[in-house]
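One protein chain omitted, others in place.
Letters A, B and C mark the chains as written, and numbering starts fresh at 1 in each.
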Amino acid sequence: MLRGYSLPRSPEGRSSLVPAPPWHYVGDFLVIEYWAEPEAVEAVLPPGLAPHPDPGRSAALFVDWQSCSESGGELEDPIRSQYREFFVVVNALLDGDPVTTCPYIWVDKDFALVRGWVQGFPKKLGSIHMTRHFPLSSNAGPALAAGGRFVGTLAANDRRLARGSVTLERESEVGPTHNDPPLLNVRHFPRLAAGRHDAPAVHELVRARSRDRAISPIWEGAAELELESAPGEELASLAPIRVGKGFRFTFGYTVDDLETVRDYAGSEVAAGAGP
Amino acid sequence: MLRGYSLPRSPEGRSSLVPAPPWHYVGDFLVIEYWAEPEAVEAVLPPGLAPHPDPGRSAALFVDWQSCSESGGELEDPIRSQYREFFVVVNALLDGDPVTTCPYIWVDKDFALVRGWVQGFPKKLGSIHMTRHFPLSSNAGPALAAGGRFVGTLAANDRRLARGSVTLERESEVGPTHNDPPLLNVRHFPRLAAGRHDAPAVHELVRARSRDRAISPIWEGAAELELESAPGEELASLAPIRVGKGFRFTFGYTVDDLETVRDYAGSEVAAGAGP
Amino acid sequence: MLRGYSLPRSPEGRSSLVPAPPWHYVGDFLVIEYWAEPEAVEAVLPPGLAPHPDPGRSAALFVDWQSCSESGGELEDPIRSQYREFFVVVNALLDGDPVTTCPYIWVDKDFALVRGWVQGFPKKLGSIHMTRHFPLSSNAGPALAAGGRFVGTLAANDRRLARGSVTLERESEVGPTHNDPPLLNVRHFPRLAAGRHDAPAVHELVRARSRDRAISPIWEGAAELELESAPGEELASLAPIRVGKGFRFTFGYTVDDLETVRDYAGSEVAAGAGP
Partner (left out) sequence: MLRGYSLPRSPEGRSSLVPAPPWHYVGDFLVIEYWAEPEAVEAVLPPGLAPHPDPGRSAALFVDWQSCSESGGELEDPIRSQYREFFVVVNALLDGDPVTTCPYIWVDKDFALVRGWVQGFPKKLGSIHMTRHFPLSSNAGPALAAGGRFVGTLAANDRRLARGSVTLERESEVGPTHNDPPLLNVRHFPRLAAGRHDAPAVHELVRARSRDRAISPIWEGAAELELESAPGEELASLAPIRVGKGFRFTFGYTVDDLETVRDYAGSEVAAGAGP
């Protein structure tokens, strides 16, 4: 009998690219609050979400993650427990309540890519780098103190797509707010049968659930953000027209649940253009 | 309106990791026919497939691919059109007819990984390398002639998992047979809602369909194959107990269809062990 | 006793990053002839070379290489025998005779990087991709025939630095000429002792030597070339002001010698700016 939470399913169930939940995460965050063109934000909202009253409200996040499943076996082999991530969230309303949704996201490991698809994160592979803090005064690393400067970059397919920076000014009393509302994503898995390419096998709006959330002290300061265009990418349509504050902190949580908010099955689905 | 065949779906539909079918492929193949432990092969058969009368019959394939969608736009950016692949197929019977199925497969690009999942290929990322032939006599490259020696290797997560070689002896009259029968895969997409981790959203046995198949002259010769064990992998359970001939050729085809043979929805599904 | 042609030198001499010469090479080439700003070309000429009478004459080359040392052992492990390369050569005169010199070059493997430094190629690591030809008619690969279109790209540190294309028109009678004259490079190895950072331990103008050169039929056609700027790079100063023909062919040779043309030891050397 084949066992396992994801493909490849195997006799012992040890081959799954994504092991069964729960999944534990901890990571260093760089969050940059900004506003994109309101029309561009509206254009990436999945069906059922309405524009947010603060038009174009968005955030860009760089994260340096370590994660594992319940056994913690991945921590014995660090290459299987670490990945870096960049994503954008835009703000919207669901039935009048503030929510966020993630139109674009990149990670640098396969397990994180598919674990993301299972949660409705539309992940692609990218190359993400972030300035690191070390607990030692050094010319080679910024302090967690006023003046400490942190930079994040994203590339995919050999092209630089995003660059952000945060120069710390003070400990933050409130922390970031643009990425605070509940996160709604779209789970989607295509169909290949001829004539049904536009009728995905899975297509549903879902609300992320998590537990055991923990956060370090948060530093905030002035931020910069650039999003660049590339073939096969529409990220640059969400480029900032105004940039707010940036934040730097460490965050951890556990995921083993998801709530389906709306099943799009049977809805009309638009085909895509070429790559 | 969001457009696109796969996530991420976007206003213009240009962001999809996998563009809409058809998908055109051409690649250099190294095929090694072999026999694994019959019990090990039986253990990886999906429900509905029965053991083949030639017990343990299998093949290992290394492929150096170039592919594109109908627009051919990927060929303007070679990093988005090329990938390498290693996979094993085992032989079985479906309703008494010979078929093959692919229990394990690795590729080195994200678009190929997800395009594989859509077809039921249980792809993970790996690092695949193959000796190349150049149309020039050289100490640095084997000839397509008796004595020409081609090697393929697979690694994943920094561990070498497979190594195969073929030393050409003659043009083949018949070509490889262990990978010849129709290919049956399992499309599978997990569910994350609490309490339903064992009830995948998609779970079906599918038969691959392709068209416009073309093949070069085929060379054959003596072959070697080693499969190694690693944490999070069960590939080594399919290690050879006997190795047959090896083959080297170029092959191309087009994919834009898939046939569902059996829907496993509602079947009992076994959870996996830890990673 | 420590043995080996290069570091790391070891008891058995098997650890050397670069094994002892001779080194055999075979590879697919994309050559794009062009002209850069004459002043920019003059600015990259090493001492002793004078501007060419055809000002700004240059070529950009993408190469998909396979190489090995005399034992051929690397071919048993393809990851250690393959690499891709992008470089520019500019034309100049040495004592009135036409020569070329390579100011910038990128490869994607460590052995190729250091093997290049030994020959005076100023290699850095990059990510190079080239459209491949397969000996089969396919939508997924260009033919070696009129209309066949080949693209090459270079990135380094996650930034796209170069893109070139050649659309084949005919078999070439003459082949490329901008990269034809003898190649002069600068071997250079820094010193770290305080006060002597500007007095390199090795600093000499060398002429490349090779043997057993072989070449396939050459296709030529219309070409495009773009060179982009990036921090820590000056490649874009050699961007084309006019692009000539492009060429596509396979070439092989063997290297085990080098001629010192001029020893710069004792010459004044200018320090660099920051990165």
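For this structure, a couple of remarks:
The rule is short, and it goes like this: a contact is a pair of C-beta atoms (placed from the backbone, for glycine too) under 8 Å apart; a residue touches a chain by one contact, two chains touch by 3 or more.
No experiment lies behind these values; they were computed from the predicted model shown.
Touch, as defined at the top, links the missing chain to these shown chains in the whole complex: A, B, C. Residue-wise, the contact with the chain that is not shown comes from C:Val44, picked out of C:Leu30, C:Val44 or C:Leu136.
Even with one chain removed from view, chain A keeps its contact list with that chain: residues 24-28, 66-68, 72, 75-79, 81-82, 127, 129-132, 134-142, 149, 151-153, 165, 214-216, 250-252, 254. Not every partner is drawn; the one left out touches chain C at residues 1-21, 40, 43-44, 46-47, 69-71, 73-74, 76-77, 79-80, 103-105, 109-110, 113-114, 117-119, 122-125, 157-158, 186-194, 197, 201-202, 209, 231-235, 237, 255-260, 270-275.
Touching the omitted chain from chain B are residues 127, 129, 153, 155, 158-160.
To be clear about the criterion, only the chains that are shown with their structure count from here on.
Here the CA centre of chain B is 35 Å from the CA centre of chain C.
Centroids of chain A and chain C (each the mean of its C-alpha atoms) stand 40 Å apart.
Chain A and chain B, compared by their mean Cα positions, are separated by 30 Å. Residues of chain C in contact with at least two other chains: 127, 129, 153.
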